[in-house]
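Written out below as structure tokens is the structure these notes cover.
In this view, the complex is presented without one of its protein chains, the others remaining in place.
Chain IDs A, B and C follow the sequence of writing; residue 1 opens each chain.
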Amino acid sequence: MSVNITIFKIYPIDQPGLASYSTPMIDKRVDNIAAALGDIQSGAVILSSGFGDAGAPVDLLEALINTGAENLTIVSNNAGEGNYGLAALIAAGKVSQIICSYPISAGSVVFQDRYQAGEVALEVVPQGTLSERMRAAGAGIGGFFTPTSAGTELGKSKENREINGVEHVLEYPLKGDVALIRATQADRWGNIVYDKSARNFGPVMAMAATLTIVQVDEIVELGELDPELIITPGIFVDRVFVHND
Amino acid sequence: MSVNITIFKIYPIDQPGLASYSTPMIDKRVDNIAAALGDIQSGAVILSSGFGDAGAPVDLLEALINTGAENLTIVSNNAGEGNYGLAALIAAGKVSQIICSYPISAGSVVFQDRYQAGEVALEVVPQGTLSERMRAAGAGIGGFFTPTSAGTELGKSKENREINGVEHVLEYPLKGDVALIRATQADRWGNIVYDKSARNFGPVMAMAATLTIVQVDEIVELGELDPELIITPGIFVDRVFVHND
Amino acid sequence: MTAVLEKIGLTRPQVAWRIAQEIDDGSYVNLGIGSPEMVANYVPADREIVFHSENGILGMGEAPAAGQEDGNLINAGKKPVTLLPGGSYFSHTDSFVMIRGGHIDICVLGAYQVAENGDLANWATLDTSKPPGVGGAMDLAVGAKQIFVMMDHCTKTGKPKLMQNCTYPLTGFGVVRTVFTDLAVIDVTEGGFVAREITAGISFEELQEKTAAPLTLAENWQTLTPPEL
Partner (left out) sequence: MTAVLEKIGLTRPQVAWRIAQEIDDGSYVNLGIGSPEMVANYVPADREIVFHSENGILGMGEAPAAGQEDGNLINAGKKPVTLLPGGSYFSHTDSFVMIRGGHIDICVLGAYQVAENGDLANWATLDTSKPPGVGGAMDLAVGAKQIFVMMDHCTKTGKPKLMQNCTYPLTGFGVVRTVFTDLAVIDVTEGGFVAREITAGISFEELQEKTAAPLTLAENWQTLTPPEL
């Protein structure tokens, strides 16, 4: 009976203890690459979109060179070509490990040199398993059984199980600290639209990373993107910015 | 040296032993519901799209009543409402089991009566697990671990495993013999476009069934559907037909 | 002395209002079927909250005007809704990727019972005469970053719903963060239930009597006094 119950007042909605007002209305646009990449830490696992050059975040990868982040693990389908994008980041000595399906494209000379010099470690993952492991990370799946690689060199260190007479291996989620993605259009909510086969790894990497950063050609007004055609809803995206090549 | 190697001739491309010509050019259009449903067998597992009425293949389900197929297992989010669609199929005594997440919507009276009479068996599956199990069937995943239902009544008969300190259950694929889907547009290749939240279970059911049948409002010419907006590519679809309510 | 007054406690809209104040600007929020849907009506005008509907909508808006209903645009409760600019549609599977993958900031659910360790019971009673139905409750319970429960403090027959241990089948283990009832705002902490706000007209002792687990009163507790709704 000693409890004071005489405080009668209408709460102002910004009273301490209620929701804070430090966050602005939803606006995921950032001005430039430096603002987009500024807080990426050394040792980060970075999911890098693209299949060959289509959808590859070339500018973002090159800008990473100057951020101070080192000892990076890159998850990507390929290991870079020529001396731009991922190859430039590797050449700058910022990459200590690559997780990919196919690092031996013609032109992946920078990676192959560093690999043979023992400077960059490599984990080769079957291409569908690479995608599916990232989806598992994004979808809250703790692990999944797939027949891909069962019984092969790539499956030999994995847990095996026969299901309906078929040998499977158990694969675990592959989560990123950061996803770097190249797309076509965005809005301030972070909704993303891709172009043709450049879509490839963008959607799955966006959902599999803690921090998702998307470079687009154009940012449009909220409501301009067709809601049926938004491939990556803004819930998976943290930062968008415009940078044309 | 005895082998006759003197037969020199150019193969006509329709020679026996080469590809047969019985199949027409790709044309998945069928004329009517009877042609679409004619070969569904008794005992079939039928994936039925829709969340509530949105996307529910009401006409297909009702047409099933007259096909002779009985003892059906229906996989659907709900168990039918009123006395139309799935409820009508249940009322006609064609359904022996329902696998769903939520059979107790207001209006699911037909199902509830048959359930309590012991005429229809019920497997309740958490909604996300329902979707994910069908995706596993469509994606060639042998099984997956999810924390959903771990430790609960619905998880108690399942294999358990702790992964990263979180209890998971092992879920297996849920494959359909047939998927019955309601959508908006199709073309002769079986490409499918949906409308708003009626998309729901259509895409996953299309990929998880051996035979996928889609009822649409309209069939358009090949090339008219925006290739960025085709949600279910024709590879997952066997038959399309137009039937407006 | 417990003077039982009429109309002590908040109306459902008032509880919904209170929950809405607790949701940060920019949050992705899933509202359970039924009373939690009311929360969307009370979002402060200067916040942008993105509502997720498990059937495949992000950026769900309010109910359409009469005559503007679209049967293909409904919420998880199967009621007609609208889509805000910036909203999007996706498959049911992708919708549950959002839920199960930890992308939803807050989920507001109803409950039969909540235990002092955060256990949630909201999918089945002990009545086996009706078929069970779980919907998305177990997915939301383990997947959403924060679970808010919106419920009456007691059952219609006056029995407590905040428990030491749930007696109904569980939906999730240790998942509830805060319970918003008609009488109080109660946080689930490592030390059990902590009353952070109590409605006018009821004492802490009276609140404890209606709660089947020990309650702690927060040091900086407040009286819960929403606008008339």
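The rule is short, and it goes like this: a contact is a pair of C-beta atoms (placed from the backbone, for glycine too) under 8 Å apart; a residue touches a chain by one contact, two chains touch by 3 or more.
Quick caveat: nothing in here was measured; it's all calculated off a predicted structure.
Peer 1: If you put the missing chain back into the full complex, which of the shown chains would it touch?
Peer 2: A, B
Peer 1: Who touches the missing chain here, A:Ile65, A:Ala92, A:Leu122 or A:Val220?
Peer 2: Once the missing chain is taken into account, the touching residue is A:Leu122.
Peer 1: Can you name the residues of chain A that touch the chain not displayed here?
Peer 2: So the residues of chain A touching the missing chain come out as 51-55, 77, 79, 101-105, 111-112, 115-116, 122, 124-129, 131-132, 134-135, 146-154, 194-204, 231.
Peer 1: By the contact definition given up top, give the residues of chain B that touch the hidden chain.
Peer 2: 1, 3, 5, 7-11, 13, 17-21, 23-26, 135, 137-141, 187-189, 191, 207, 221-223, 225, 227-228, 230, 233-236
FYI, only the chains that are shown with their structure count from here on.
Peer 1: So if I look at the partners of chain B and the partners of chain C, which chains show up in both lists?
Peer 2: A
Peer 1: Mind checking the centre-to-centre distance between chain A and chain B? Centres are C-alpha means, answer in whole Å.
Peer 2: 32
Peer 1: Listing for chain B: what residues touch at least two other chains?
Peer 2: Within chain B, the residues that touch at least two other chains are 132, 146-147, 194-196.
Peer 1: Among the residues of chain C, which ones contact at least 2 other chains?
Peer 2: 83, 89-90, 96, 100, 142-143
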